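One protein chain omitted, others in place.
A, B and C are the chain letters, set down in written order, and residue numbers restart from 1 in every chain.
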Amino acid sequence: MVNTDGQLYTIEGFAAGLIMIMTAYLVVSATSVYTAGDTHISDMQLEQLGSDALKIMATPASTGEISPLQKIIEVTPVGTDNATFGKMFGNLTNSKTGFGTDHIQFIASVSYRNKTDDSVSIYRLNSTRNLAGGEHAVRTTKWVIVNKKLPPSAPFAEDRAVLVEVLMWRD
Amino acid sequence: MTDDRGNLSVDFLAGFTIFLLAFIWVIAMIPGLLIGLQAYTIDYDAVAYRTGVILAEDPGWPVAPAWESFGDPQKYNVTRFGLAISKDTPNILSQDKVNRFFNVSTTNPSVGFIYPDDYQKRAIFGDFPYRFRISLRDLDNYRTRTVGEQLPDDYGYIRRVVKIKGTSNATINKSYMTSHSYIKTDNATTHVFSILINNTKLLSEIRDPAYQIDPSREQLLITVADLSSICPGTAITLNNVKIYKLDSGIYSNVPLPASNNPFVDGSSTRLPSSWPGIPAPVNNNVTIKFNPQYIDSMKAQNSQIFIAMRFDVSPACTFLNNTQAVPDYNNLVGKDTFENLNTTPFDYNYHPDNVTQPKLRDAVLAVAVWSGETVAAPMTALFSDDFESATTPDDWTPQSGWSDPWYGTPHYGNSSVVLRDQPTYITKTIPTAGYADISVSFEMGTQLSGAVFATAEWSSDGGTTWNLLKQINNGDPEDNNALYPFAYQLPAGADNNPAFTLRFSLVNANAGDRAFIDNVIVGGNPY
Amino acid sequence: MARLNDDAQWIILMGFLISFSFFFLALIINQSTVVGQTTAESVIEFPKNDIRDLVGVITTNTSRSNTTVVNSDITVISLHRKNAVVRYSLIQPNPPVDLHSYASIHYNNGVTTYYENWTSL
Partner (left out) sequence: MAALVTMRINDKGVSEAIGFMLIFGMVIVGIGLVTLYGYPLLLQQQVSADEKIMEKNMIVLQNDIKSLAYKAVPFKETSLKIGGGSLTVYDSSYSTPSSTIEINDNGNNPYIPPFTPGELRYESMSAQTDIALQNGAVVLRRHVEPGSVMLAEPRWFFDSATNTVVFNLIKITSDTIMSKEGIGTVQMRLVGEPSYSAAPPIPNGQAIKLVYTPTPSGGRQDYSVAWDNYIIKTFDNPPYISMTKSGGPPGSGTPVTYTLTNNGSSDMTLVIKIFEVNIKSL
């Protein structure tokens, strides 16, 4: 008499294994790899940091003073670089509470309106370096009221609202 | 019939092995399946963001009276932490709120807020027991304050740039007294000096809470200095300080609780409750520092507060006196005294000659959130010394007598320690048994000339060999008579080491060279 | 032995059980992948900082932001650089009758419309 018990164990082991592997295959191929959410989180963090730093720079240290940001824009001729901005902004955004510093790069520019034709001109205020292709940046902005000749050819200085825009990214 | 028992078991083994192999293979695929799943960090980031917003942009709850004014017994009334001065001034933090927030205890409910329970309910929110670490680094003061645990590898994070509103203060020194004719030519033994805090004016002249002097929310600091130089040789006692409140034309005398007693001669403790029964002898200066809660409890928003300080001098002399000499100080009548042509109280106002105005300092606030077990228990410093003791650095080994407590600039708290005038050092052995990941932080600064330098070093063998941590040379940026923070993570040689030693030295020094050290902290993770 | 031995069927049952649990796990994972993203995006999408900044610049120093030049600066630059339609008007204090200044500020970027009537402290 041939004993068939043995074959049954083997066959059923095979069957169970096959079922599991098939399911695993289907399941793995059906679920997607999805990393989009993370980039938005870090964008948000960077944006918040930059917007905070600009806000702090636009806040005078004590009453009666003018804010550092307003001063920087007022003293810097249109089109020239202002290193004070870079130093201050870099210090505020790169400082951490623990050891070491962050590595945040930025390009800061100022937008103003031309009174004659309502067009908007932009000039660069300061930057750490240029944005290389493929780097992931965010933009933060801050309104400042300055007393300045805008555009530089304007006959007199008056109170103007300008928008400071900072494009920032991590190394 | 043959016995088939053996047959069965070989076959069973074969079938079961195939099943197991397939099972293991399938299980091995699960991590790959979970790659795309990063909801946990996203969640942590969102919680960190929320906490950051609450701390940086919200004044907390309750607002009036402000939550930070609740003492530890009533801290259960605090429902939400928030460090902003008001809801209209996001990112501008109040120093008092910051101080109260970072007043943390790990165990003792009567000392401060307890990590993590008190904070979870009021700053992190959510039923989930998140772990966290909140630090605030005062960029202008080189100070970092932290509540929470050591960071794990993976956590949600947000960093906010903020400003901290400093407090205002006034120092009334001899030149100020002279120029304002506070030193009257009445050769008497009893003198009254009065100070006016006009709340109505303070709150209406500047309306932006970020720059406002608001005595009911922020501490005022008034120092009457240079008393010993007014009439040398006379003995001065501070006999009493009376507080009068002028509210809708009516003067009332408000008792001064002992918890708001003045400080005398730079002491760090207030005059005891036995004062003014036993008048306090004064050598040089008197400092008045009222708790905002005290002013707030007077409902002083619309009132003027007069502080009348009575000094007794012996022998009689021409002394500080700007208040109409009233025969009976014990029964002062507000109207007669303060609305008198001969009374010109010192006005605590927005004039920069009178009062150093509150200044906003830059700071960075970081919130990290995670969950689960952290490697380290709540951060415990293995060793710390802020050199506040009068005989500092008593528990260090001074090489010679040339290391002393230093009350001048620079120091934190009461004092730092100074190494001075000749080559000298202090050392301290701090056993790190049972701890790994040793970190050292301290604040150091110098005032050097010539080829002199100051060093901070550590040793793993009790001082036979030294490893340099920081050296400040003459002319370095740190060589400007200020303290700078330094922090170092030490290599494994410092771990679990009973002979771990720190040393601060002043090398090649001559008379006049100084090195200052403060706030030495050694930390580690228990094994 | 005349009867089929069915002792081994628990193995196949186990296979099924594991397969099903695996399948459900995958379904749940598929559902959860998009959750976090929306929170981050909604934070970015809502122009809280922009609005705060705008209201701040208009209200912190009302005498400076009241000029027609500054008003059109803000309106035009908002539209050019921030894609937002902004309009505001200010009423300066009139001492001693009224010590407060007032502003009405309107902001619309197509997604968020914001309107504020502000009175100085």
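Simple rule for what comes next: a residue touches a chain if its C-beta (ideal position, glycine included) is under 8 Å from a C-beta of that chain, and two chains touch if they have at least 3 such contacts.
As the structure is a computational prediction, the values presented were derived from the model and not from experiment.
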Given A:H40, A:R113, A:K142 or A:R160, the one touching the chain that is not displayed: A:H40
Interface with the unshown chain - residue positions in subunit C: 1-4, 30, 34, 37, 41, 44-45, 79-83, 85, 87, 106, 108-111, 113, 115
Subunit A residues touching the omitted chain (full complex): 4, 15, 26, 29-30, 32-36, 39-40, 43, 118, 131, 133-139, 165, 167
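The rule is simple: only the chains that are shown with their structure count from here on.
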Centre-to-centre distance between subunit C and subunit A (centres being mean Cα positions), rounded to whole Å: 16
Euclidean distance of C-alpha centroids - subunit A vs subunit B, Å: 33
Touching two or more other chains - residues of subunit C: 1, 8, 11, 14-15, 18, 22, 25-26, 29, 33, 36-37, 40, 43
Where subunit B touches two or more other chains, by residue: 4, 12, 15-16, 19, 22-23, 26, 33, 36, 38, 41-42, 45, 49, 90, 208
Touching residues on subunit B, where the partner in the complex is subunit A: 1, 4, 7-8, 10-12, 14-19, 21-23, 25-26, 29, 32-33, 35-36, 38, 41-42, 45, 49, 52, 56, 90-92, 135-137, 139, 144, 146, 151, 157-163, 206, 208, 210-211, 350, 357-362, 364-366, 487, 489
Subunit C residues within the subunit B interface of the complex: 1, 8, 11, 14-15, 18, 22, 25-26, 29, 32-33, 35-37, 39-40, 43, 52, 60, 120-121
Complex contacts: residues of subunit A adjacent to subunit B: 1, 3, 5-14, 16-18, 20-21, 23-24, 27-28, 31-35, 37-38, 41, 44-45, 48-49, 52-53, 55-56, 59-63, 91-93, 95-99
